[in-house]
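Would you mind keeping the following structure in view while I ask a few things?
Every protein chain except one is present and positioned as in the full complex.
A and B label the chains in the order they appear, each numbered from 1.
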Amino acid sequence: MSTVAETPPASRDDEKQSGIRQRADALREAGVMAVALAVYRSYIFRRFVFLLFVIWIAATVIFIIPRLSGQDPVKEKLLLEAQRGGAIQSGLDAVAKSYQARLGLDQPLLTQYGNFMFDIVRFDLGPSISFFPRSVNSIIADSIVWSFGLIGTTVILGFTIGTLAGAFLGWPKAPRGVGILFMPFLTISAIPQYLAGIILVFIFAAQLEWLPLFGPYSPGTTPEWSFSFVVEVIRHATLPALALVLSAIGFWAVGMRGMMINNQGEDFMVQAEAKGLKGRRIFFRYGVRNAMLPQVTGLALALGTLLTGALLIERVFVYPGLGDILFQAIRLSDFFVIRGIVFTIIVMVAVATFLLDILYPYLDPRVKYSRS
Amino acid sequence: MTTATPTVTGSVQSNISDEVALRVEDLKVYYETPRGTVKAVDGLTFSLRQGERFALVGESGSGKSTLAMALMRLTRPPGHIAGGKAILHGTDLIGLSEEEMRKIRLSQMALVPQGAMNSLNPVMRVGNQIADGILDHLPEGAQKPSKDEMRDRVRDLLDRVGLQPMVARLFPHELSGGMKQRVAMAIGISLNPSVIIADEPTSALDVIVQRQIMQTLGRLQEGLNAAVILVGHDMGLVAQFADTVGVMYAGKLVEVAPVRTMFKNPLHAYPRLLIDSIPTMDEKKKMVGIPGMQPSLLNLPPGDAFAPRSPLQFSAEDARVEPKLVEVEPGHWVALSRPSVEDFDKYAHLVDYR
Partner (left out) sequence: MTAEGTTARPVVAPEPDAPQGGWADFYENRVYPVLQYAKRNPPLIVGIALLSSLLIFVALGHLFYDHELYRPLSVPTREAPSWDYPFGTDTQGRDLFAVAIRGTTLTLRIGLIAGAVAVVVGTVFAFIAAYYRGWADAVIRVLVDVGLTIPPLLILILIAINTSEPLTVDQMGLAISIVAWVFPARTIRAQVLVLRERSYVEIARLSGTSGPAIIFKEMMPNLLPYITASFVTSVAAGILASIGLEAIGLGIFSAPTLGMTIYWNIQFSSIILGMWWWWLPPIITIIIVFVGLFMISAGLDEWSNPRLRKSV
């Protein structure tokens, strides 16, 4: 290298100074890290407060809505049962007493609210009316596993595959034919999941008879940890999962395509090419990496809709998750089970949103740690 | 007349070699729009020698940035390179395959981008953005450098552009505009390219930072003995940096000259007006703008595009004449049409008007 014409103020110094500078650098770096960590912690704290706030609002709404309607769903339900002389006739008195104590409808509103919140804080959702004296908690605990397995898997699969597919659709260097997929994706994304489920049942279960029509496993099989039982469960879960994944793929692919195309105009995409980077690296590290950020935000926003859509699919497939129980409870007017499931799902969505919120700064270093 | 290739002889800088680094011949970049063809760069010819600092100036829309992108072969639809050659050390870039061109980018010809503000990937640490260009240009079968090696190279590059090593760990949004521009330069020199295209590297920076950046760019250029094409519109900044200045108007070069000649004795009316419009400290002269606007490049009629704005009175007949780039003295080229040069008669024999 030839001689250096002029030294910029911050670059070349003699040995001693550079030693000091290095130490200063290290200190500064440590300082920056500490500040960043503190900012991040306060961000998490604020998101956590928001999580609690959402849960509180949800609980309050659940408390208020029945009281706004000016009727007592439990009393009506009990009356109905008494008239029918149904199966739970024998325990009716016990049920009635238990509710009296629980709801305390003769007490002032504020006391009722206090009692209600006290139960909510302990996550005590009360006893079921139709399955008295089983608690709502135990009913939910039994069914939540099925929902969790189905929804968790399909949301992640659908999001990942859909985002990648959309990235290809929005990539100018993708093979020509890929573009044809856009219209099908657009169409699929517009079909509600449970309708897709009905179509799939018709094709693969009723017509082709490849997969079972409904249920978590064949009637008559006993749940156990064996290979054949696991296969059985997977076979039964395939169609509902496929319906959920397919419509999710369409939805995320359409969104991601738009983001990718938008991204093409960014300076850093041009510069990535000017740097002579390999296509793969530009695609993943520059294109997808940036275009997926709005997708993740979108995931947080869409979680609620995705989850409720999945609940409805359980109804189509008589899959014994929260959605199916919810349907049963609605049919039996089992107010406490409905309330419990609604609250549980809201908490699930809120927690998932919270998790995405605290994950997001790792994906986007620019986030100012303040969404609200 | 033989092909017009403006080159500079007798430049102020002594380290300009005779070796031609980049030769652009009749390069055309057109944009196809529903309403017609926009000739953004229309038949540009010049050559650039190793170690030369060539500044390309013109108003926005004159095609200078289009040219920069075309030389990197980064013209995007609806734009396309409609013809011509860009010969880098004997290889015509226009004819290369996409993959061959990719290998040349950064390693032989680097772009220091316009608006460094957004030209860095916002979600990637600066160090990785310097490293990935190096990694993607390893020779066939070469071993991937170790993490430590890479870190040292990145540190060294940052040091050469006047940045501290810790910058490698930062994200672009944590840098100031000047620092980002320095990072862009560090990326640009990371593989010792022989040609650096700096596309308005100082736009959107404040004046003091602009000066520092230009000094750093100059120092880097000397260190590498690279040829630099500086695209810009600030005549003052260009005057301090360049050996040679080319002035573009409506997709064409109107004058190319060594920097001193250009400022002392511009022949074409357009550069003359450009230079007159630079405010000076010592004399309180009236600021002069250039009347009129650059014409739309859409379906531009043949002839001298500057004629309607020229203070010289063009006759309708003269305006229709296509000006030719003529070497009026060694290293001094001007787009010559009858009224556009004051002492036209002196150079008239060089032009073949039929």
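The rule we apply is simple: contacts are C-beta pairs under 8 Å (C-beta built on N, C-alpha and C of every residue); 3 or more make two chains touch, one makes a residue touch a chain.
Keep in mind that this is a model prediction, so the values were computed, not measured.
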Hidden partner chain, touching residue among A:Phe131, A:Tyr194, A:Tyr319 or A:Tyr360: A:Tyr194
Among A:Ala36, A:Ile144, A:Leu157 or A:Val342, the residue in touch with the chain that has been omitted: A:Val342
Touching the absent chain when the full complex is considered, from A:Gly258, A:Gly279 or A:Pro294: A:Gly258
Sites on chain A contacted by the missing partner chain, in the whole complex: 50, 53-54, 57-58, 61-62, 65-66, 68-71, 73, 172, 179, 186-187, 189-192, 194-195, 198-199, 201-202, 205-206, 213, 254, 258, 261-262, 264-265, 301, 304-305, 307-309, 311-312, 315-316, 323, 326-327, 330-331, 333, 335, 338-339, 342, 345-346, 349-350, 353, 371-372
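Everything below uses one rule, namely that only the chains that are shown with their structure count from here on.
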Approximate Å spacing (C-alpha centroids) for the pair chain A, chain B: 51
Chain B-touching residues of chain A, taken from the complex the two chains share: 1-6, 8-12, 21, 25, 28-29, 266-268, 270-278, 281, 285-286, 289-290, 293, 363-366
Chain A contact footprint on chain B (complex, rising order): 15, 69, 72, 74, 102-107, 110-111, 113-115, 117-124, 132-133, 136-137, 159-166, 169, 171, 173, 184, 187, 212, 215-216, 218-219, 222-225
